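For this view, one protein chain was removed and the others were kept in their places.
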Amino acid sequence: MIQFFEIYVAKLPEWWPEMLAAAGSTLLLTGYAFGIAIVFGLCLALAKLSRNRVLSRAATLYVELMRGIPTLVVLFIIYFAIVPLGITLSALVAGALGLGIHAAAYVAEIFRSGIETIHRGQREAALAVGMTPRQTLRYIVLPQATAIMLPPLINMLVIVLKDTSICSLISAPEIMLRAKDLASTYFRPMHLYVLAGAMYFAMAWPLSLMARGWARRLGRGRHGA
Amino acid sequence: MFAAVLLGGAVVSVWIMLGAFSVAVVVGLFMALVASTRNRPLRFLVTCYVEVFRNVPALTQLFIIYFGLAQIGLRLQPIPAAIIGLGLGGGALLTEVFRAGIEALHHGQREAALAVGMTPLMAVRHIILPQAWRIVLPPLGNYSMSLLKETSVASAIAAPEIMFYARQLVTRTFETPLIYSMTAFLYLAMCLPIGRLVARLERGSRSWQ
Partner (left out) sequence: MSATSPPGAAAPRATPAVSRQGDAAVVTIEDLYKNFGSLEVLKGIDLAIAWGEKVAIIGPSGSGKSTLLRCVNYLEVPTRGHIYLEGELFGERLVDGRHVRMSERELASQRKHIGMIFQSFYLWPHLTARENVAIAPEKVFGLPRKAALELADTMLAKVHLAEKRDAFPERLSGGQQQRVAIARALAQEPKVILFDEPTSALDPELVGEVLKVIEELAAEGRSMMLVTHEIRFAQNVADRVVFIDHGVIVEQGPPAEVIRRPSHERTRSFLSQLLQDG
C-alpha cells in the first residue's frame, strides 16, 4: 500500500504537467459542449412548445431519437461517418459538437418542464398588460424558471464533464487519452487511472454539491411560503 | 450480413446490461439500507461511495477495474469487468433512488396501518411496498435505459458488444456511415420500447398521486 503511494511521490512531477494540460482541454471541451447544449437545447424547447405543429413535432422527434442513442455512437457518427461527406473536424471540435447536440436533447427537456411549471395564468396576466409573447418569456417565465432549472442544469453539466472522457476514444487530447498514453509508457495503469478519476472528481464534486444545495434551498422556499 | 454481426453484439450488450443492473440493484439496496441505520461511520462510508462513483466517469471506472486491477495482479475478463464497473457506478445512483423510497415510508404510514389493525408484515406488504414501488419504479426504468446506452463504453475495454463489433466492421470494410447508422438504429430499437414503458409507468404513478 505504502509502495503504491511512493510511486506517486516519485512519478507525479513527471505526470502532473501533462495531466494538468489535459485537464485544461477537458474543461474547454466541457465548456464548449455545454454551451452548445444550452443554446441548442433552448431552441429545441421553444420549438417543442411552439404552436407550429411541424416545428414541435420535429423537436420532439429529435429529443426522442437522441435519448435513444448512446453518446459514444453520436460521437463516432460525427467524427468518422461525416468524413466521407467532405467535412473534417478536429477531434476536439467533433467531441464538443457531439456531446453538445446530444446533451441538448436533455437540456431541452429541462427547459420545457421548467417553463411549463410556470402557471398559465401568469403568462396570461403578462399578455393582458400588453406584453408580447417574447417579453412574457423574458420578464415573467424565464426569471422564475431559471431558479427551478438550475439544479438539473448543473447536474447536466456534471454529466457532460464526465462524458468528455469518451472523447478519448476519438483521440481528443483530454484527461483519459493522456492517462492512457502515460499508462502505456510507464506501465502504471492503476496509478494513472486513479489519478484521472481523482481529477474528474475534483472538478465534478463541487458542482454536484452546488446543485444539491440549490435544490434544497428551493425546496425550503416552497414550503416556507 | 453487418446486421447479423451487430445483432450478435447486441446480445452481449443486453447481457452486460442485465448483469450490471443486478449488481446495481443489489449494491444500491444494500447501501440504502446501511444508510438508513443510525451507525454514523457506516453512513459516512456509504456517502463516500456514492459521491466518488457519481462524480467519476464510467470510462475511468472501467479502466481502473480492467487495466488497473491487472497491474496489481487481478486480471478480469472484459465482460465481467464491464458488469462490475457499470454495476458499481449504477449502484451509487440507485443508493440515492432507494434511499428516497425508504424515506418516503417514514411518514406515519406504518403507524396508520398498524392503527387500523394490520400486522407489521401486512403493513409492509399492503401499504409500504406498493408506495415505495411507485416511487422507485420510474427512476429504475430510466436507469435501465441509460445503462443500456452506457454499455457502449465497454467497447473501450474490448467487451464484444455492439460498439465493439461496429468498430471492428468499420476498420475491415470502411463502410463507416452505414455501419454507425445501423448501430444507432439498433440502440434506438432497444431503447425506445424501454422509454415507452418508463413513460407509461410514470404516467400511471402520477395519476395515482
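General remarks:
Note that the chains take the letters A and B in the order they are written out, and that residue 1 is the start of every chain.
One rule holds in what follows: a contact is a pair of C-beta atoms (placed from the backbone, for glycine too) under 8 Å apart; a residue touches a chain by one contact, two chains touch by 3 or more.
Note that the structure is a prediction, hence the values are computed from the model and not measured.
Across the whole complex, the hidden chain's contacts among the shown chains comprise A.
The chain omitted from view is touched by exactly one of A:Asn52, A:Ser90 or A:Thr132, namely A:Thr132. For the options A:Thr60, A:Ser113, A:Gln144 or A:Ser171, the residue in contact with the chain missing from this view is A:Gln144. Considering the full assembly, A:Gln122 is the residue among A:Thr88, A:Gln122 or A:Ser184 that touches the omitted chain. One chain of the complex is left out; on subunit A, the residues touching it are 119, 121-122, 124-133, 135, 139-140, 143-144, 147, 225.
We adopt the following convention: only the chains that are shown with their structure count from here on.
If you average the CA atoms of subunit A and of subunit B, the two centres end up 20 Å from each other. Across the complex, subunit A meets subunit B through its residues 64-65, 67-74, 76-77, 80-84, 158, 162-166, 168-169, 176, 179-180, 183, 187-191, 193-194, 196-197, 200-201, 204-205, 208.
Listed in rising order, the residues of subunit B touching subunit A in the complex are 51-52, 54-61, 63-64, 67-72, 145, 149-150, 152-153, 155-156, 163, 166-167, 170, 176-177, 180-181, 183-184, 187-188, 191-192, 195.
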